[in-house]
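Of the protein chains in this complex, one is absent; all others appear in place.
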Amino acid sequence: MNDQNELDREVPEQFDPARRFLLELADRGVEAQAISPSPLPPAQLLEIVEPTDWGKAAAVAQSQAWRWVAGWAEDGQALLSVSVCLELQGIYMVLRTRIDTRQPCLPSHAPYFFAANRPERHMRDLFGIEFTDHPDPRRWTRHQAWDSETAPLRKSFPKEGLPPGQTPPDMNYPFFRAEGHGVYEIPVGPVHAGIIEPGHFRFHAVGETLLHLEERLGYVHKGVEKIAEGRTPESLARLAGRVSGDTTVGHAFAACLAMERAANLEAPPRAAFIRGILAERERIANHLWDMAAICNDVGFGFAYYQLGRLREVWLRDNQAMFGHRLLMDRIIPGGVSVDVANGAGERMRASSKVLRLELDDLLTIIDANSSLEDRIVTTGYLTLEDAQTLGALGFVGRASGQVFDVRHDAPYSPYDQVEVKVPLEEQGDVASRFWVRYKEMRVALKLIESLLDKMPDGDIAAPWITPQPDAEGLGLVEGWRGEILCFVRFGENGCISRYYPRDPSIVNWPALEKIALGNIVPDFPVCNKSVNGSYSGNDL
Amino acid sequence: MAITELSHYQQAILLLASLIVLTSFLMLGQSRLLRLVFIFAVQGILLAITTALAADVLDSPHLYISALLTLTLKGIFIPIMLQRLVLNMGLHRDMETLPNPARVMMGGTGLVVFSYYVCLPIVKLSPLITLNTIAISMAVVLLGMLLMITRRQAVAHVVGFMSIENGLFFAAVVSTYGMPMVVELGIAFDVLVAAVLFGVFFFHIRSSIDSLDVDQLNRLNEVEK
Amino acid sequence: MALFFAYLSVVAALASGLAALAVDKSPGLGRFAHWLLRRWPKLQVRAAGVFSEAHYAEFHRNSLFVLLGISGVSAVLAGGGALFGGAVTTDTLPLGLPWLNWHIRFDALSGFFYLLIGLVLIAVSLYGPGYVREFEHGRHPLSVLGLFTGLFVAGMELVLLADDTFFFVIAWELMSVSSYFLVAFQHEHASNRRAAFLYLLMAVIGAMAIILAFGVLAGFSGGLTFDHFRTVKLTPVWASVAFVLALFGFGMKAGLVPLHAWLPEAHPVAPSHISALMSGVMLKVAVYGFIRFTFDLLDQVLWQWGGLVLVIGAASTLLGVLYAMMQHDIKRLLAYHSVENIGIIFIGLGLSLIYISEGQQQLGALALVAALLHSLNHALFKSLLFLGAGTIIHQTHEQNIEHLGGLIHRMPKLAVVFLIGTLSIAALPPFNGFVSEWLTFQAALQASGIGGGVLRSMVPTSASVLALAGALTATCFVKLYGVVFLGLPRTRRAATCHESVHRGMLAGPAWLAGLCVLLGVFPTPMIESLNVVTGQLLGVTLPGASALGWLWLTPVAPEVASYSASLVLVGILLTGWVCYQLLYRRGGLEARRADPWDCGFGGLNARMQYTATAFSMPIRRIFEPVFDVEETIEEKKSGPGNFQNTGLHYQLRVSDLAWPYLYAPVARVVTWLSRWVSRIQTGNIRTYIAYSFFTLLILLWGIS
Partner (left out) sequence: MAWLLALLQTLLFIASAPLLAGWLKKVKCRLQNRRAPSLFQPYRDLRKLWRKEPIVAHPASWIFKAAPYIVLSTTVLAASIVPLIAVNLPTAKIADVVVLIGFFALGRFFLALAGMDIGTAFGGMGSSREMTVSALAEPAMLMAVFTLAMSASTTNLSVAMNYVLHTGLVLRPSFVFAMLGMMLVAVAETGRIPVDNPTTHLELTMIHEAMILEYSGRYLGMIEWASQIKLMLYGVLIVNIFFPWGIAQNFSPEALGFGALALTLKLAALTVVLGLSEVLFAKMRIFRVQEFLSFAYLLSLLGMLSHIILEVRH
């Protein structure tokens, strides 16, 4: 340890987290190979030679406080490769290892990172990779559609799929069971009373107090990863825009960025700025709607209708300026499909100003309304420790004092050219998540204005270059829910062979299980709404 | 005197008296400072109206002046000052939740009964028609004290103090034919000075203990714990 | 005539006790039977069946309860005679001390309580034969149960008859001691023995207070008969001393807070028909004692007494129902409700005392009538509920309601009968519980007649406590009925039980249910007859109770308040019928059966229904300071950052605050005192001789 410290002092490069990680691996006798130059910018790629060292690598990462970002597998016919993306201080690093297809066995990361728990179960269900030491052996994404032998994401599984017919309901899932005096269960979902996506929540409660909450997701597994195979870049961008309907800009942005990096192509600066504007507009629309929904869940009609009205006006502006209310398919590989005309810029400025003024008025009223405050203050705590353990993203993390924002910590174009402020709240309750949204909206409005100010002239799309077979790319953007990761690998003829989008919901869903604890049952809906995870983005 | 035998003016005074007690109770149960200040202002306004009505009923015109004074000072000036103070110090989102508001409130009703019981002999002595409101004013005083006991925020203490003063003033208005003008002006001036002094005082407390929580003053104790 | 039936009732009860002593399978009895049969050979065929080994047990069992039934019927006749005849009969029995024979007095008040005993006793005698069969093959002989039941009933009846201190105390102790043996009947469990001991202890302390109270009166009057007491004039201080002692003694037996601790322990452990008698009747005997002492024997009433009784009554009402809410043992829950209902009765008595002390005899009579009527109503519905609970336990062997559920499908008849009891105790119109609570409210509403403002504000406040308690009772019985009878069965026992085969086990509760409905719908005749009681005690009656005719109840005056339960019932039935005809018979579609809403997940099971703990949890949280709550959640966590729960166990214990704050300190003081006293027990023989020596010296000094 002393030696290490001296080494650190003597060699300044040792502060580079990736190198420190590599050194520590070497200390532990793990054979690792840094690929240079990295095929996956902005991340560095590290190959772990022996799959049996996979767990040790996670242990090292945990000891150095890396954040487990995402994990995905690929079927390379003879070998399955498993990759995991880690992050520390804005530095991304991808670990990769290869295992035998016939005996797909790998030590699990879940004992070190909770964030690895569900993604590994996802990999096991869809690739048939057995993770040893995984604390939770229950199935996750695969409900009853296929037997446990089938691995739908392997190349051997036909792309058009094997329609399983009508599958039986997943009634015998072995839920966690709380025991004790007068404890009862409330099964809620997958069909909910409102028009929302499906997901099952199993509560264990005693009276009104929640003792335990367990989520059972995966009801909207659409096979996004499988149907992406063999697509052209344009059609992948369209698919990415539909991974989670409310994050259409975010996912399309990430996918296009990944494909462009794989193709060694850079979108023109004007296109990047327009992408930024689109992303911020999406953020504002969703935050408005979320805040409205939080108010609605506590029966506060006034704020619900007012915020809903503002969102509607905003969406109509989207329609008028970009031709689509939700901005779907506005981002294409190589650039964007719609330009900001001069008049539109002025209009956008004006509407931003109006929105800001209206928000000021409205939020002053809301702030003074103690009946709303009574409901959301001290409801649904997520402690800083839990947020850290989880690596909670976006407003969920930021409301608990976890400050991480891709736009600020690992800036990409256009955010490397403007100043991004990251708002923070530290209470970790529903009110914090409410107010952090509001602050983010303010930041977003400002960003839109400064992006408009600095908007360069030029093309809005670069011609597409077909990338090499096997080229891979990583897209990392800050969607409105938080960091979105997107991995793309091209196959023959410039077609996609692997697409893995990681929505922030995948990370944030488990936070809800913690947030709900100790609250009373009727406060759950507002807790849920304050996190507002995407079912579709989680289930893929 | 049964209420049906009184004139409407007198009935209105009684009604206002009971509303003033209600405001005292509302203050007792209020957890947010801005609300507290607002209710205090309402109490001041009610007091001013009562004074004006009493001026009419008792036919003593100088009470009009004191009504006006009450309105400007307790209904408008001091509340606005306190509100500014709360906003400036960023206390408006602080919530001071009582451990059991219902119990405190019920204790408050006990105080009302008690003050009624105590005042009964006095009321029986005098033929003045509005005199039984003296129990009400006594209750307002006691509730103001209760407010000060149950709260930790210095601002709440000031409001409690002012509401005690309101109770005394109310008693003076309804049970005698009003105080001499000089005394009233003096009191009004005193209140004003007190309010300003409190304002200064807050900033001092704040700068020395970083909070307006009066329990924090315990730290200023010289005895090392 | 009434007195004859009263005696007959006592004799029949004693006979039932003695008959129980005849051993179940005695060869001697067999020989006796043979001897009898030889005399009347014609009966041989039929009698052989009866006296055969197999049938003898049943015959024996039935005969006990037939005798009890006779006792009950004659008690009803005696009570009715005294109540409707309005005569006061006195008698002297040549028993007791040579210079103090037992004085008997049978007036309307005794008659009313006789009626109450009789009505419940009839139900018990119907219920008993089926219920006690279980004990026949148990380890405890039925004869013990029968003997003490007989003695217990006789004791209660003698208390009502007693007209002198000596007889009263003997009857009182007979009642207490025999009921102790009944509580201790199933003494194999340590908890039962503890409950019985606690009961005995508190009964003894209570009896001592009562004796002291009588002693105060006796000290001033110079005699031991109640007639002496009635004429004596006391100073207010001594009268207050006597009153407080009586309130303590009778209140302890009645289960007033905070002297109630024995009640929820003792009532649930006794066999259910005994619980019904104890809760339904014995507590009322204590109420009788209190009324007799305060309204009859004491010559004056102070308003402070009324205030004290009112406050204690209100506290009992509220705390009783709150503690009841937290119980999961069906019989304990019912026992706590007895505390509540006794509280309601005492609220009525307190109001009555206040009004009388203010000189408002008329209102005092109204409040007293309310209290008496509630005593009767409580006797009816509480016995009904205890008998019903007995059947449930008998059929399912589950006493914890968290293990029951869905019984309405397996015991439909009992469910209906139990529902009537539930509606009555929840004080819902048009059942009987509502009438007496309504009368109490009406009495409280007249508070503007009281002079003092403080007292005047206290009366409505206590009435609002009564309203709160009434609503909480409804909540509690929704919980009880909902968890026990409705929903899905929570255990296999609850899923496989069935209605009792013995008809009497249904007939007993059904008889009481019928009375509940009858008294609820036509309360006026009963209230009219209670006028005799108030007439004898206070010298006033309620003249206007049936000012609008016997279908209407107008306790004060028609324009103040009126209530017609029968019209309410007719109205409800009529409207319901019209709705039924219009919406269903005229082209309404037949209901379709389907699975309940499961949110699309499927497979709802009994674990996913609300539990009793859950149901009462909001109340527990709102009234937190009243309970001694111990809530523990044991969590096992694992994984990174201890993020994942791997095990969770929830435990909750809610108990009565009376234990840690009253009984435990008293017990500590007693222990400390006895330790201190035990120091003089050195064990050294010379020390003892020295004690004797000094005692002798002091005595000699005293005598000289």
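Should a chain be cited, it is by its letter among A, B and C, assigned in written order, with residues numbered from 1 in that chain.
Please note the rule applied: a contact is a pair of C-beta atoms (placed from the backbone, for glycine too) under 8 Å apart; a residue touches a chain by one contact, two chains touch by 3 or more.
Computed from a predicted structure; not experimentally measured.
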- [ ] Tell me which residue among A:150, A:235, A:369 or A:427 touches the hidden chain in the full complex.
- [x] A:369
Task: Hidden partner chain, touching residue among C:63, C:143 or C:562 - done: C:562
Task: Which residue of C:492, C:593 or C:675 touches the chain not shown here - done: C:593
Open item on the list: Contact with the hidden chain only, please: which chain B residues?
Closed with: 1-4, 8, 11-12, 14-15, 17-19, 21-22, 25, 29, 101-102, 105-106, 109, 112-113, 116, 120, 123-124, 132-133, 135-136
- [ ] State which residues belonging to chain A touch the missing partner chain.
- [x] 184-188, 193-194, 207-208, 295, 297-302, 305, 309, 369, 371-372, 374-375, 379, 520-525
Open item on the list: Give me the chain C residues in contact with the hidden chain, please.
Closed with: 405-406, 408-409, 415, 419, 423, 426-429, 434, 438, 441-442, 444-445, 447-448, 453, 456-457, 460-461, 463-465, 467-468, 470-472, 474-475, 477-479, 481-483, 485-488, 548, 552, 558-564, 567-568, 571-576, 579-580, 583-584, 588-598, 604, 606, 608-611, 614-619, 621-622
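To be clear about the criterion, only the chains that are shown with their structure count from here on.
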Task: Gap in Å, rounded to a whole number, between the CA centres of chain C and chain A - done: 65
Task: Between chain B and chain C, centroid-to-centroid distance (C-alpha), Å - done: 51
Open item on the list: Centroid of chain A to centroid of chain B, CA atoms only: how many Å?
Closed with: 55
TODO: Mind listing the chain C positions that touch chain B in their complex?
DONE: 453-454, 457, 625
Open item on the list: Taking the touch rule as given, give the residues of chain B at its contact with chain A in the complex, in rising order.
Closed with: 31-32, 34-35, 93, 95
Task: Residues of chain C touching chain A in the complex - done: 328, 402, 598-604, 607-618, 620-621, 633, 638-641, 643-646, 648-652
